[in-house]
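Quick one: the structure is below, and I'll ask about it shortly.
The complex appears here minus one protein chain, its other protein chains still in place.
For reference, chains read A, B and C in written order, and residue numbers begin at 1 within each chain.
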Amino acid sequence: MAAPVVDLNADVGESFGAYRLGSDEDLLNSLSSVNIACGWHAGDPVVMDRTARLSARLGLGIGAHPGYPDLLGFGRRNMQITPDEAAAYVLYQLGALQGFARAAGSSLRHVKLHGAFYNQAAFDEELGDAVLRAIAQFDSGLIVFGLSGSPFLEMARGRGLGIAHEVFADRGYNPNGSLVARGREGALIGDERIAAERAVRMVTEARVRAIDGTDISIQADTICIHGDHPGAPHLARVVRQALEQAGAKIAPPGLAAQ
Amino acid sequence: MAAPVVDLNADVGESFGAYRLGSDEDLLNSLSSVNIACGWHAGDPVVMDRTARLSARLGLGIGAHPGYPDLLGFGRRNMQITPDEAAAYVLYQLGALQGFARAAGSSLRHVKLHGAFYNQAAFDEELGDAVLRAIAQFDSGLIVFGLSGSPFLEMARGRGLGIAHEVFADRGYNPNGSLVARGREGALIGDERIAAERAVRMVTEARVRAIDGTDISIQADTICIHGDHPGAPHLARVVRQALEQAGAKIAPPGLAAQ
Amino acid sequence: MAAPVVDLNADVGESFGAYRLGSDEDLLNSLSSVNIACGWHAGDPVVMDRTARLSARLGLGIGAHPGYPDLLGFGRRNMQITPDEAAAYVLYQLGALQGFARAAGSSLRHVKLHGAFYNQAAFDEELGDAVLRAIAQFDSGLIVFGLSGSPFLEMARGRGLGIAHEVFADRGYNPNGSLVARGREGALIGDERIAAERAVRMVTEARVRAIDGTDISIQADTICIHGDHPGAPHLARVVRQALEQAGAKIAPPGLAAQ
Partner (left out) sequence: MAAPVVDLNADVGESFGAYRLGSDEDLLNSLSSVNIACGWHAGDPVVMDRTARLSARLGLGIGAHPGYPDLLGFGRRNMQITPDEAAAYVLYQLGALQGFARAAGSSLRHVKLHGAFYNQAAFDEELGDAVLRAIAQFDSGLIVFGLSGSPFLEMARGRGLGIAHEVFADRGYNPNGSLVARGREGALIGDERIAAERAVRMVTEARVRAIDGTDISIQADTICIHGDHPGAPHLARVVRQALEQAGAKIAPPGLAAQ
């Protein structure tokens, strides 16, 4: 039986001008994919350039992380934008990052929406469809990262795009497969050993213990490590080691067999 | 003897959100190339998308028009940025526009810096070199538009990039080939017939009358029509008709022989 | 019996950098109050300065017109901001405009929220309360403009602030006193004579014909003229003349008796 394969991703390149956020240099060594901020909710061209070159040198899968035009709110606040605006915002940010990926001798492999954009596109079918149309127009070979099991990923597949079911090692799950909302009990898994065990089980058994104690099925193509808190590099190392000890191979989606 | 060939370009796509600037729909019909604003000094993703699609439908050569991060000053104010910042700002904006060009079924053909960026890169060799390095990294097949006869174009050729010597039909020239500064007498040619005659002579004779009455040599690969005033569409029509009556062919640089 | 008094207001100072919006110079002569954009959804410091000085010279009531941090969407898109953010955004914009009003030898008299901020604060009690708290902290002598008959105005009165019930001459009304939504039949009154007649009746009879043909009661302390379309100066003149012919006095709220 073949070894299970899984991707480890994190949001990186979130610094802006004089402002530093995250510990990218330390974190990148444990990842197989990066979601690079595109200058709207975070990131700037100098940061994008540096992050793309470093990621290319490490052989990581480079992904765009488009967000809302809301630097002040870090892209975490819902905004009422039209589908046409959503499509144009995605095209703009994909293109901007592609320039840096190319200059670094690499190329975009995937797309993961950020924050409020990720959430609103997942629940608003018209908005989500406009985003996927823009991605497919830009490059139909791109892989879309989305919440594991979500209709958004089914829509992406219908557009002919590659998809990766994303899970979160350090987040609690509801029995229906959605994430426990931040601020509620059980939303965050603070102990990195438990997070690592959950990650291993999601990858090797395709199951996770939900917040009510029941076991649910879940597909784990890529595991997200939150990159914007100080403990991120350590959590990433612990999760990666646990996965490797369990026999899993860490690689960007679609690259394992190559 | 082959008919002379020349390109007609203008800065377009400068509207932003609720703000309208220029008469793009009317102007585009007289042009062969467009310099599309990339959202920094002007333009926004929805405007870029619309402008790129319209330009592609009309068969125009699509160019990026990168500017400084100064929407408030329309990119016309000098800023002291480093060469590395300049390179990153150019890569970002080229990439962003390339996304829309691709989605429109076309592709970037040229680059023309905007306003203060155009001027500072022309006179600061280190800054200009950083810009050209970024352009060459992005796509070495791109054509750089620059002031006719300027060292910046020689540097671009040295980088292996295509170049187009740009002239201005409605601007006065100093005896050394530089433009008469705005605000000085003779800076602007208000009469569109005179502007058209000057354009024809620059194309057919490679000469223009300077402000002191002497004739100077000038290479005219592409003629710029300023797009941000109400008379632009009319001026473009008059200049184009005069050129065609003089036997010139209007086409993007490098496309005449194809 | 005393002559009825009413205020005529419009949103002005919406230009930004190289972008021109509205015909302020022409429009201001027909108004008694102005709502000046504060640089967030529209306006910039140079425009604010010029607009405040011109308004002060004409003796108009100067008001702040705070909007969302969304220049790209002209402040018309809903955003999910917290009450604390709302309060801080209002304080910032009130203060910024107060600087220009003072430099022009005048002072802020009123506040009117813009676009999506106006609408969301009207319907979200917690958000509206945070806004009113900020206004009262800044200057408890300010007058709050709000939709005639709305609970938001009652809350403002409860905070000890002055209030002005605002009506729209060129908008249709539902039987419950709310505005007919844009895009629906009857939303806009295109004929300025009819708009003027409706304005006169709202001021002299405190009644308006709703879209279903019924008459409803309405309090008209201030009448809004939309300033961002070319016909605004003409509409303002026609409405003002009709009001004056009907014996009404045009003055900022609270100033008639002084």
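Just so it is clear, a residue touches a chain if its C-beta (ideal position, glycine included) is under 8 Å from a C-beta of that chain, and two chains touch if they have at least 3 such contacts.
The structure displayed is predicted, hence computed values, not measured ones.
From the set B:Asp11, B:Asp24, B:Asp49 or B:Asp70, the residue in touch with the chain omitted from the display is B:Asp70, counting the whole complex. Residue in contact with the omitted chain (choice from C:Gly59, C:Gly99 or C:Gly141): C:Gly99. Considering A:Leu54, A:Leu71, A:Ile216 or A:Ala246, the position touching the chain not shown turns out to be A:Leu71 (whole complex). Seen from chain B, the chain kept out of the figure touches residues 69-70, 72-73, 77-81, 116.
Chain C residues in contact with the hidden partner, per the touch definition given at the top, are 39, 44-46, 48-49, 84-85, 87-89, 91-100, 102-103, 134, 137-138.
Listed for chain A, the residues touching the missing chain in the whole complex are 16-21, 42, 44, 71-74, 76, 228.
In this section, only the chains that are shown with their structure count from here on.
Chain centres here are Cα averages; for chain B and chain C they lie 43 Å apart. For chain C, residues that reach two or more other chains under the stated contact definition are 72-73.
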